[in-house]
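Attaching a single structure in structure tokens format; questions to follow.
Left out: one protein chain. Kept in place: all the others.
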Amino acid sequence: MKEIRYIKAINEALHEEMARDETVFVIGEDVGAPGGAFGGTRGLLQAFGERRVRDTPISESAIVGLALGAAMKGLRPVVEIMFADFLPVCMDQIVNQIAKTRFMFGGQFSAPLVIRAPGGAGLNAGPQHSQSLEAWFAHVPGLKVVMPATPADAKGLLKSAIRDNDPVLVLEHKALYATSGTIPEGEYLVPLGKADVRRAGNDVTIVTASRMVLQTLEAAETLAGQGIDAEVIDLRSLTPLDKDAIFKSVAKTSRLVIAHEAVKSFGIGAEIAAMISEEMIDILDAPITRVGAPFSPVPFSQEGDYLPNASDVVHAVQKVMAY
Amino acid sequence: MSSAIVMPKVGLTMTEGKIVEWKKGVGDRVEKGETVFVFETEKVSYDVEAAHSGYLTRIIITEGETVPVGTEVALLGESPTTETARSPRPVPADASRASAPRAADVAAGAVAGTAIQSSRIRATPLARRIAKANGLDLAQVAAASPSARLKKSDIEQFLSARAARAQAAPARAAAPSQQGEGKLVKLTSMRDIIARKMLASTVEAAQTYMVVSVDAGNLVEARQRLINSIQKETGIRPTLTDLIAKIVAVAIARHPVMNTRWTPEGILWLDAIHMGIATALDDGLVVPVITDIGNKKLSAIAVERHDLIESARAGKLPPERMRGSTFTISSLGMFGVEEFTAIINQPESAILAIGAIVDTPVARDGAVVIRPIMKLTLTYDHRIIDGAKAATFVATLKDVIEEPLLALA
Partner (left out) sequence: MNKPQHNTSSPAKGAPKGAAPADAPAIPNDDGFLDLHYSMLRIRRVEERLLQVFSEGKIPGFIHVSIGQEAVAVGVCSCLTPADTIFTTHRGHGHTLAKGMQLKPFMAEIFGRDSGACHGNSGSMHVASSEAGVGGANGIVGAGLPISLGSAFASAFKGEDSVTAVFFGDGASNQGTFHESMNLAALWNLPIVFVCENNGWAQFTSQKSYMKIDGIARRADSYGMPGVQVDGEDVLRVRESMREAVARARSGNGPTLIECKTYRWFGHYAGDPQKYRPAADVEQSRKTDCIANFEKFLLDSDLADRAQLDAVEARLRGEINEAIAFAEAAPSAPKGQFLNDVYADAFRKDSLS
């Protein structure tokens, strides 16, 4: 095991996959000499040259569309979109083209490409550089969506995404870039579609992802001090969703809280709550409760007030336990 | 020979069109490309031109009528002879599909009609499930519980209090109804089948029975020891019924006369043991079958029993899973019933009725001790099985339940 920062883990994944597979190339704004806006592509240009590390004009639709055309012809593009907030700029290419290519053409073409984009708030980047838009993409059949919370998952999921034969959106969290964690030495993969039980517990299940995993683990420790034994499930992948992991845990605890940084309304929490209601409502001994951001764009100056945090999770769990 | 002129489809959303004017009459000569009729859809009118030349021999749909896309509206013939005999062709499937209501719409309509019930007893879904499994009336629990909302813990408290009361005094019989009138409920097909089978069984077989009390202490403990490993392996918690089913199979293997069938030609000694498990439903009774139970592990029995009962409760048990049993067990222990007799599930030759496990004072080594006692009642067909044979089977059953390790012996 070794200690590494989240952004560096991503960078390692790119280095390793480009060295492993000649068809992998990286494309995006400022991914070449600048090494990416956050350093994710640092050193790739020197190691692999301009042919495989392509700096582009500020043309998100062209970048993402180009990746699709190249993927249809057997290459494995890894696109960097500088902020997840810019994904809506190329929404047609992602939703109408990439997600549907394999389907519309009856399997004649595939779209094995990766789009990396940092989402999330916490750096005072303001309303257009801080959003968590994962629910939009998880709603689109044909896409896979992952949200790593740790350096180990950031590397392992990205490598799996690059090798996957379907389009994968890797939603990194920019406020996690500077966080550190341990990762295995050498080659390893984290499979898509597998959640991770970060903390085992018997009283309540808390399902979460991305940066909220950290807040939730902190909350679980606080709750343990109050005699509440919480199980924390880090989804890691939204599509495919590891329903088994969620169901098994809720079958054990009979209580469910879902915590995410995205706006609470119409989010992944609603989806998971609905799944449990549909398929195992009679296991529930308390209402399913969501923790999420208020229905407002991310404010520039009051992020602390806006963002859900550990104490919000603690309060939600306490309410569920006291029901 | 004539060909049909149909209501054309113009555009994505069109499903029907209204004929507003026939430009040609029956018997008229029509040249290819000439307008034959005009129709209207969503306030846009269209001229329909003849695809080829001929004579309009029949107008099927008159002005002012609205018809689905693809409907024959007229016939075009080679000569001006009018046609009347030909019946209109049915609308093609593709076109008619558009006008049929979608399942999703129908479902949405059904949901919209559901009213919110405000007078319900407040209880969590888990509490409701446990109450139902134990045959509890939620109103009864609510009346006895201090909680404004029933949770799992409230139901469990109620159950343990009830068990304590059951120890203290036998349940009083309900006062007979004074009501002289009632309402006739037609037989469901399940009720009809149950009635006929039960009556036939009592008429055809020479049924008699014997009871034995069994100390279930080791059985309960054995289950506790097995729960975790089996649940880990299969996700299913084995029930006492599962253990008893397995033990009954072991006993039958040692007393194969229990696994027989009366036939006019003679007694059929069956090789495999297929165990029926009588299962109560809201509106009746089914007997799902665990096939070849003698060769199945306990974990496999638990999974199969769980799946069968789930399907039965969902009304999805295939008929073939309810046939072919060679021996049946029936348990009413979850209702607190201590002892009862069951009617043989024809054409089998015996059935075992399992009562509740009740803490009972018993004499042991000269002292009175409280033991978990369970009563087993074997109903058997005396045409095949004599009393002594039945008794030795029951004795084996008692031995193995009291010392489950003997199943291995």
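Read from first to last, the chains carry the letters A and B; within each, the first residue is number 1.
The working rule: a residue touches a chain if its C-beta (ideal position, glycine included) is under 8 Å from a C-beta of that chain, and two chains touch if they have at least 3 such contacts.
Please read these numbers as outputs of a predicted model, since none were measured by experiment.
Counted over the whole complex, the shown chains touched by the missing one are A, B. Check A:Thr56, A:Asn124, A:Thr222 or A:Gln318 against the missing chain and you find that the one touching it is A:Thr56.
The residue touching the chain not shown here, chosen from A:Gly106, A:Gly186 or A:Gly227, is A:Gly106. Although one chain is not shown, part of chain B still touches it, namely residues 6, 8-12, 14, 44, 46, 51, 69-70, 92, 94-95. Not every partner is drawn; the one left out touches chain A at residues 25, 51, 56-57, 59, 61-75, 77, 92-93, 96-97, 101-110, 112, 141-142, 144, 164-166, 192-193, 239-243.
As a convention for this text, only the chains that are shown with their structure count from here on.
If you check the complex, the residues on chain A that touch chain B are 248, 254, 281-286, 323. Of all the residues in chain B, the ones that touch chain A in their complex are 124-129, 149, 151-152, 235.
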